[in-house]
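One protein chain is absent from this view; the other protein chains keep their places.
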Amino acid sequence: MEHKASIQPVEGGEVKLRNVTKQFGEDVAQTTVIQDCTFEVERGKFTVVIGPSGCGKTTLINVIAGYETPTSGEVVLDGATVSGPGPDRLVVFQETALFPWMTTLNNVMYGPVVQRDSQAADIEKKAHELIELVGLSEFSHKYPIQLSGGMQRRAELARALINNPRVLLMDEPFRGLDAMTRQLMQEYLLRLFEGSGRTILFVTSEIDEAILLADKLLVLSRAPTHVKATITVDLPRPRNLEMLTSRRYAELKSEALSILYQEAVSAFAAGSNAAADLVEAFEQRQSVQGKTDK
Amino acid sequence: MATQGALAIRHAGKIYDPEGVHVVALDDVSVDIGAGEFCVIVGPSGCGKTTLLNAVAGFDQLTDGEIVMDEQLLASPGRKLLPGPDRMVVFQHGALFPWKTVLWNVACGPIAQNRMTPTEANEKARELLGRVGLAGAEKQYSGELSGGQKRRVEIVRALMNDPKILLLDEPFRALDALTKSVVQEYLLELYDYSRKTVFFITHDLEEAIFLADNVVVMTTRPGRVKKIVRVDMPRPRTHEVTTTDRFLQLKSELGAAIHEEALRAFEAGERELA
Amino acid sequence: MKQSSHGGSPARELTTWFQLRRWLKARWNLNLLLGVISLTTLAAVWELGKPLGIPLISNVPPPSEVIVAAQDLLTSEQYWQGWYLSLQRITIGFIIAQIIGIPLGLAMAINRMTFDTTFPVIEILRPIPPVAWIPISIVFWPTREMSVIFIVFLGAFWIVLLNTIGGASHIDPSYKRAALSLGSRPNDLFWKIILPATIPSIVTGMAVGMGISWEMVVASEMIAGDTGLGYLLWLSFQINAIGHVIVCMISIGIAGYCSSAIIRAAGEWATPWRRLF
Partner (left out) sequence: MASPDTTTALESAAEMVSVRYPWRIRVRRWLRSPRPYRAALGIGVFFLAWYLLIDAFKVWRFGELPGLVNSTQEWLSADPIFGVSLFTAEYYRHIWTSFARVFAAFFAAITLGVPIGILMGWRRIFFGLTFPILEILRPIPILAWIPLAILLLPGREIPIIGLTFLAAFFVTILNTLLGVRSIDQVYFRAAQSLGFSQSHILWHVIIPGALPYIFVGFQIGMGACWFSLVAAEILSGSAGLGYKVWETYYYVQFPTMVITMATLGLCGYLSSGLVRIVGNRLMRWRAKLLAGV
């Protein structure tokens, strides 16, 4: 999978969250999903957010993308407060959100076409280039239902990239793919973006995926969500799957896991069934570590 | 040690739609699993792993070859095999009846087969559920459980029937990595406790090595046996083995083979759709 | 095939036989066979009902008599005029129902204010069976023709309206979000996202609505009409020409089936993205 075209860097892309709080509902039914969340997505870096399932990661992405307005606090992109969705921050969705009634080509062309900022012929040319870049040239006239899971994710990537977003928001984009396809997609993503200078905010619940991709790893607390810890991932680039066996990787992983563990314990104490799985996972790991330390 | 449940698959072949598209799903696959052995099949999507499992379970018929259990011919192209409680299956997406409680789900097998009275079955079910850390969940509907809990209940349900062999079809696929590791350990614990023969299918190489006595790597379509590797790490295992040198050695030995097949499958998949 | 590679297998002879049976199975469509059996039995029971004196069925003229009646009816001008008029009523009433129902449904799904004010009124009117509107429709409309069309309209209207609302308000929010992110204006959002995403539900609503329209045209022609297939059915019954009654029933069945088939085909054509290959 070699590609001639490559991804050009863009201006800007620095995202700052300042004391963002998001609440839903009112009265007795009110819940706070995000509480006083402050962090920074550095320009040109790969920032990964990890947290226990159901902790409000998707809400966080929704707030940054502008689909939800924060109850208090603000999201700042390159100095300007975000006030709604826009093509400068594009989301690659968890379950694919390609429009099923459009072919791959039309899906990719959709952004520039509705923004009406360039000639139709230019748009189509550029769309074809990007489709080739993600390896889907033969599929440009197929509908999403006719593509495999991995292809759909790549088509969605192309649909986002054609708009030259300043930040790419990826919300568990590889969820639902099988282990093998997932690894292939991770490698693919690394090759595509390493050295491109693009700003990416990537959300995941898989620790291995998180460390493999990240420059900076943000560990979230359970709901109400805030950043519990920031870990700088200093593994060298370009990265490959073999790094998953390195010593530094193991250190980073256990650092992240111990933070996640505390969160899971408190979620479990609060009566969450999903957290039960996690607490057990960590307890197992602890006993393992205890033995190896001896 | 188990004396029952030795499974031999000899020259298994499966062709879908011989007149039309003629898809060869399995081509001359032979696997021998000793009684009480944990055998894991790894391979990319569409390599015929599930076809093989379905043939053993009795959901599907081979078009070639035969399946022998404990020296007895179970199935061959002319001999239709029916599903039964001697070969219990744990399904990819789970098959707990969502309209029943956990206890009912676990206890229903022996009751339906008239092997136990409801009281006995419920008692045994409670004991086994306790063993996998689910005491107190009996009265919940199975749809209310978390992913990891569901899988545990399902394995317990299978074991309740005292099968000769357990067939697991990518049972942990939908779980995240951490949850997966818990359920894997529970599975190993139950395996050490019951010593049933296990036939396990997965995509995930680490999972395969961690669990298996033997790892069988299959090629992408048509499914053939590419490599069989014996995992000689001692039991009982916990996740600490995943950091040992032997584990990493096995992983790199098998990793290359699997990566190659995965890529081939990936490209074949794209060609097929084009 | 590669059987010789392991000819020693005890299953070898069986394999050939097995393949033969598979082949037979693939050619010999079991369902087709069963269908032929069941329909032949049905026809036989119907035909023999009278000579054998089977209760209920013996009152119905057997197929042989129905065929004679059909020959009789198929040559009459009134019959073909019935087809023409019923189809005309269906078409007009049905199209009006789409013209009003689809935009109203879309408006209700998009605009909360419209929904909140209109939906309660719909909830009040909808449970009244459309047939019960026939008398008031006759009183209101200046001609019988108009009142029949109104009833047909009413039959299709509710279901089309409800399906449009349902379809448009259950669009996966991630489609709308993606579209907004990519810079859609409200216009784009409506024409390029909401409308195509609603088409499958609209088609379903139309297919069901067409069925109800036929019910309504038959009912209103029987009750209040003086032409059309429904009226002919009722007339035949009143002059005790039971063979004609059955021919009319079959004709209406065929007409209904064909109109649904047309809608299904149009739906397929309008939603190419739902086809897998």
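First chain written, first letter: the chains are A, B and C, and each begins at residue 1.
The rule we apply is simple: a residue touches a chain if its C-beta (ideal position, glycine included) is under 8 Å from a C-beta of that chain, and two chains touch if they have at least 3 such contacts.
Just so it is clear, the model here is predicted, and its values are computed rather than measured.
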item	value
Touch with the omitted chain, as defined above, among B:L26, B:L62, B:A75 or B:C108	B:C108
Option from B:A25, B:V40 or B:A57 whose C-beta touches the chain left out	B:A57
Residue of C:L39, C:L52, C:V68 or C:A265 touching the missing chain in the full complex	C:L39
Where the missing chain touches subunit C, by residue	30-31, 33-35, 37-39, 42, 56, 59-60, 113, 116-121, 124-136, 138-142, 163, 166, 170, 200-201, 203-204, 207-208, 211, 214-215, 218-219, 222-223, 230, 233-234, 236-237, 242, 245-246, 248-250, 252-254, 256-257, 260, 267
Absent-chain interface as seen on subunit B, which is shown	57-59, 82-85, 87-89, 91, 93, 95, 97-100, 108-109, 112-113, 141, 143-144, 157, 161
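The criterion applied here is as follows: only the chains that are shown with their structure count from here on.
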item	value
Centroid distance [mean C-alpha coordinates] between subunit B and subunit A, Å	32
Where subunit A touches two or more other chains at once, by residue number	146
Interfacial residue positions of subunit A with respect to subunit B in the complex	53, 135, 138-139, 142, 146-148, 150-151, 178-181, 183-184, 205-208, 245, 250, 260, 273-274, 276-278, 280-282, 284-285, 287-288, 291-292
Subunit A residues within the subunit C interface of the complex	62, 65-67, 84-87, 89-91, 93, 95, 97, 99-102, 110-111, 114-115, 143-146, 159, 163
List of subunit C residues in touch with subunit A within their complex	172, 174-175, 177-185, 188, 192-193, 196-197, 199, 271-277
